[in-house]
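Apart from one protein chain that is not included, each protein chain of the complex appears where it belongs.
Labels run A and B following the written order; every chain starts at residue 1.
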Amino acid sequence: MQSILRIRPVGLALALAVTSAPAAADPLRYAEDQAPGIVNPLFTSTMSEARLGELVFEGLYTDDLDLRTAPDLAESAELSVDRTELVIRLRKDVSWHDGEPFTADDVVFTIQAMKDQGTASTEAGRVAWIDSAEVVDSHTVRLRFGRPEASPEDKLFFKILPKHRFDGTAVKRTDPFRNKPVGTGPFALDRYNDDGSITLRRYEQHRDAAGLPEIVMREVSDKNYQAKLLLYESLEALVRVLPRDLAMLDKDRGVELYPYQTNSWWYLGFNLNGGPWADPRVRQAIGHMVDKEALLAPIGTGDTVTGPFVPSSPFYNHEVKARAVSAGQASALLEEAGYKKVEGVWTRAGKPLTLRISAHKSLESAQEVVINLQSQLQRQGLTVEVDFMDEASWRGKVWRDRDFDVVLSQWSFDRNEDVREQFHSQGSRNFTGYASAETDKLLDEARDAIDPQQKKAALRKLHAQVHDDAPMVFLWTLDSYSAMRTRVDDVVVHPFYFFTWADDWTLD
Amino acid sequence: MSGLLRAVLLRAAAFLATVVGAAVIVQLLLWAAPGDPIDLLPNGDELRPVLEVEWGLDLPVPLRIARWLGHAARGDLGTSLSVRPGASVLELLGGSVGSSALLLLGAMVAGMGGGLALAALTARGRGLARAVVQVLSVPPVFLMAYLAVVGINATVWALVQAGHIAPPSWFALPAEPSAVRTALAVCVLAFGSGALGEIHVACEQELQRLRQAPFVTAARARGAPVAGLLFRNLAPSLLSLAAARLPLLLGGLVVLERVLLLDGAGSLLWQACTQRDAPLAMGIAVCAASLVAAGGLLADLLRLWIDPRLRRPA
Partner (left out) sequence: MSRWVGRLSAVVLLAVLVAWGVALLGGYDVVADVDNARISARPGTAGLLLGADRLGRSVGWRLVEASRAFVLPGLAAAFVAGVLGVGAGALAGYRGGAIDVLLRQAWRSLAAVPRFVLVLLACTIYGAEPAVLAVSCGVAYAPVIAEAVASRIAALHQHGFVLASRAHGVSAARTLVVHLLWANCRALVARHLLHVLAFVVVVETSLSYLGGFGIEEPQPSWGNMLALELGTPDGNPAAVLGPALCLWAVVAATLGAASRLREAGRA
């Protein structure tokens, strides 16, 4: 079998020359770890679905190149004096991929479908603040909110769906739309290919026709291959480059790296629903034991953080200092909490302090961090077990049963950086069980603030509060890079959605 | 009843019993698990009310299995819950089985052909050749496939960078569907995980046994051609060998399709398992078992046809 590879170079070259073909008019090919299961913005649950949705659909508003809110399907809007009503005038030069014109009915339908209990949309939370939506005329919509909003346009990024492709506002996951989506975006889904890839072609009737004629999404589930395929010109774009491949891609002159800053940070979340972690001194002690720089070094570069925002965020409180890596301080806190070091192991009432670190297998590099962390903590007298879970176990054990001690994970936020669901005592993503009246007050203050300065002040105080309470050890934000072949021009990459400005990209 | 008809009917009955038995075993695996099978699913809570009725969780296990068998007999293998929500299992299988079947067939032919050819060459030879073949075919399928892909890509890229050739249309493996990728897949599946070695040894033993058989010696003594005789007598054991290889090829297919990023039934099974899509996983497993049983039945029937002695009851 191996002898096949030892054919003499000349013979091989001849054979290959015969089977090679010139590069045809080409698509931009990019890779995803997992192909989108459903191409319907109502049910987006993975980033690959969100990215594909970014090409096919549009929202009322979007980000401009300076990451400021700019109108997309909307043309202009008027906010009422009491800030509880927004009248939006829609563009008139927009049509769906099937030729139908875009109207106000589509906007109202989308909002109603997202709110409809029968749909059970994963995006329902994004329109919870809208009380009602009504059609004023064919291209005007009136939205009414429950409480005054400072800048409602910032929250109108969700994708609009065509009313005429659905029967009613209770949309099912199994609706055929999931594989035959119709949007208004610069690219239309053309076909699902035999090899599992998805081809999108440029929508010629778009008001701002794209530079690329075609985009192909390819599922490359093995991360070992992704960078190599880019190097070998089998792909033109890679959404996220693994830190270990950066050096290799940097050296290649045919590849360009695009750094971008995401609003995402890693953390160690404690289970405050009982057990030794309910005691803040124990949590703070562990905060003193974790050497973040040492954990970060093997997996990439980035900035350590002390709270629930990234350092470049306006809400980050730079006055909050990180807990020093100090065995002395950790010991003092643990002793205060009633633990004693017996033969090098922290124990209380005869039982050693045992920590189980749970991590999601699909979180890139999580395994290395957990193993490193286990080593660090065991050296300081804790007994540490590790538990790597796949998606199904994660949802079951962590979300449903709250069966964990410490979770290593990552939160990603869009431009709004709304951490309410994670830290409010009633938050839907607060699986750590953190509850603090002070934090709730600050979150409410931030939500209700009309003045952006007020919001900033409240969130900075929140940063300090959450750092002190330590329901999590805030770790770092990783430097992210995407990579493209140099043939792709005019590239600007959106830090969260990647393809927001893909209509400007061109291929040489 | 003639001996042939009786033999055929017996084997058909055994085939049915095997398929049903395999289905029962797969079902038992799921139902015998501790805890609630719905808990295994990622979106179990949403689907609980529907699934409790659909799977008959209020029934005792034997009745649940009987229900599933009844549905399956009517062609209803259930619907996928997490891989492609709402799609029928049969539809998903139908869409993915084509490319897998091609690979299986190719690997079967290549493996048996290669093993037989090697056996013919080495039957009289030293054990060295046999040992070498066995050692080379030992690496598991995933390792062989990965090393082959990396090796071929690196070699071709080096040639491209040196300016000797233009990048071929099938480059780089395994992203582009191409004849080269299929050929690589067939070779790895056919020869990996010790397959080539095992087939080689089995064929060699059979050949040796036959070469020493009295009727072969007699034919040679009379100057009659021996090759056709050998082959006709070898055929029944080759058929049994092929039928025995089928389950191993199916297992290797799951691994191979993941490593080479192929979109077939094996890859679908892997996704079903990692996403805990119980109906899809069970459906594919039972289909695989049916294929194995069918292969065995086919081999048996062909043997009956070739060798009349087998038609007489034992």
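Following the convention adopted for this analysis, a contact is a pair of C-beta atoms (placed from the backbone, for glycine too) under 8 Å apart; a residue touches a chain by one contact, two chains touch by 3 or more.
Since we're looking at a predicted model, the values are computed, not measured.
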{"item": "Which residue of B:57, B:90 or B:143 touches the chain not shown here", "value": "B:143"}
{"item": "Touching the absent chain when the full complex is considered, from B:148, B:185, B:234 or B:292", "value": "B:292"}
{"item": "Candidate in contact with the missing chain, chosen from A:87, A:124, A:248 or A:320", "value": "A:248"}
{"item": "Sole contact to the chain not displayed, among A:46, A:169, A:329 or A:372", "value": "A:372"}
{"item": "Residue ranges of chain B at the interface with the undisplayed chain", "value": "14, 17-22, 24-26, 29-30, 33, 40, 126-128, 131, 134-135, 138-143, 146, 193-194, 197, 201, 247-248, 250-252, 254-255, 258-259, 269-270, 273-274, 276, 281, 285, 288-290, 292-293, 296"}
{"item": "In chain A, positions touching the absent partner", "value": "222-225, 227-228, 244-245, 247-248, 294, 297-298, 361, 367-368, 370-372, 374-376, 378-379, 384, 386, 388, 390"}
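What we mean here is this: only the chains that are shown with their structure count from here on.
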{"item": "Approximate Å spacing (C-alpha centroids) for the pair chain A, chain B", "value": "40"}
{"item": "Touching residues (chain side chain B, partner chain A) in the complex", "value": "39-46, 83-86, 99, 136-137, 144, 148, 151-153, 155-157, 159, 164-172, 174-177, 180, 187, 191, 196, 258-259, 261-263, 274-276"}
{"item": "Chain B partner contacts - residues on chain A that touch it in the complex", "value": "1-2, 4-5, 9, 12-13, 16-17, 19-22, 37-38, 120, 172-174, 194-196, 218-222, 225, 228-229, 231-235, 390-392, 395-396, 400"}
